[in-house]
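Structure, as structure tokens:
With one protein chain removed, the remaining protein chains of the complex are shown where they sit.
Right after this comes chain A.
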Amino acid sequence: MAAPLTLLLIVAVTIRAVLFRSSLAELIPERVEVVSPLNAWKRVVEGLALLDLGVSPYAGDVFHETPLIIYFFHFVIDYAEIVFMVMTRLVGCVFLLQFRKQKYALEAERYPLDCLELIRTPKEMYYIPLKVAMFYLLNPFTILSCVAKSTCGLNNAVIALFILCTVKGSSLMSAIFLALATYQSIYPLTLFAPALLYLLQRLYIPVNWQRSSFWLFTTQYTFMYLGSLCVMVCLSFFLLSSWDFLSSVYGFILSVPDLTPNIGLFWYFFAEMFEHFRLFFICVFQINVFFYTIPLSIKLKEHPIFLIFMQIAIISIFKSYPTVGDIALYMAFLPAWNHLYRFLRNIFLVSVVLLACSALFPVLWHLWIYAGSANSNFYYAITLLFNVAQILLVSDYFYAYLRREHHLTHGLYLKRKDGSEATLVLK
């Protein structure tokens, strides 16, 4: 495993280094698909410049990063490119490590004999970590995000470390990293439930409301999480001795005042919103990100890793300022569900639509902003299509996962009452 991994790392580093030195390094950080007002590098530099001028970075409306980012980049500003490359390396390696451990032995005895072909052999699973790392490191979205020096890479690294710690079973580290991820952008809060479910499963504590061990562990984990979150928020206060950052960072993420176009659904919706209904729809859209947690946790309580994947995907699609870096994070998980390939229904359509939309984004942006021959509706249309494709991708994988589970319990080749081959439908 070491040799292919090293080769992969070398290839990834080379691609990024080449792009950093080329003329594209000036074009990519300007692309709205790759950076957003929350994580653009230009804004980080602006915030640090404001700090040098003696003005608080949060006095204006340009800087929306958390104070810890200021701390961090104050020291490593000159090595920014290296920092970002290291981050992506980190994520790649982390993914690698965590997927080594997949529960395989647990499943084998329970299932009917004809399902053996559904179960993955150790041989197949040997290469999955490498594939996951490859999917992340060589994904064009990740490369673009890294070359643009978007802090999305840092957020992805924190989430990846959180997943690693959860998989390893270390609840304290998991809580700390989850708190850090939530502190950076609010949405990873929804990952609390899958992390809790996984740790409970690992410790063989059944999810039962009457059991005291369940409540004990839950309160333990909650306290660790909330405690680290409070520590981080207080540290941020002491950096600039003011609570300004709360409205600049979290208020900004939740109330969406900046309508810069991006690949998400919020910008045009709120650009064309009737003032009267603005608050209502802000609340609806933000709740939309969070409210799938409970139903998904109930349905997937046996499968927390898949739940993590679903949650990350939902965050990436429905968050207020998505970028392609967020998409790259959940796409990296896809090789882990290789075995679901036979149950996927729309994969061809979805992949073609995603490719076409990725190609059309810069074209229609150019036509709107530079050529002046198209208008904002063109870019908006591609945004809609891209998000529909992502939703179809996620729901397709969910369908395939549930169907495999059904087959594992009921057998692969099902027959109807009269003995002919059966079709499965959702009823």
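As a working rule, a residue touches a chain if its C-beta (ideal position, glycine included) is under 8 Å from a C-beta of that chain, and two chains touch if they have at least 3 such contacts; residues count from 1.
Basically, contacts and distances are computed from a predicted model.
Per the UniProt record, the absent chain's protein name among "Aldehyde dehydrogenase 16 family member A1", "Phosphatidylinositol glycan anchor biosynthesis class T", "Proteasome subunit beta" or "Glycosyltransferases" is "Phosphatidylinositol glycan anchor biosynthesis class T".
Within the set A:Val86, A:Ile205 or A:Val388, the residue that contacts the chain not displayed is A:Val388. Check A:Arg21, A:Lys299 or A:Arg342 against the missing chain and you find that the one touching it is A:Lys299.
Touch with the hidden chain on the side of chain A covers residues 30, 32, 42, 45-46, 48-50, 53, 55, 59-62, 257-261, 265, 267-275, 285, 288, 292, 295-296, 299, 314, 317-318, 368-370, 372, 375-377, 380, 384, 387-388, 391-392, 395, 398-399, 402-403, 406, 414, 416-417, 422-427.
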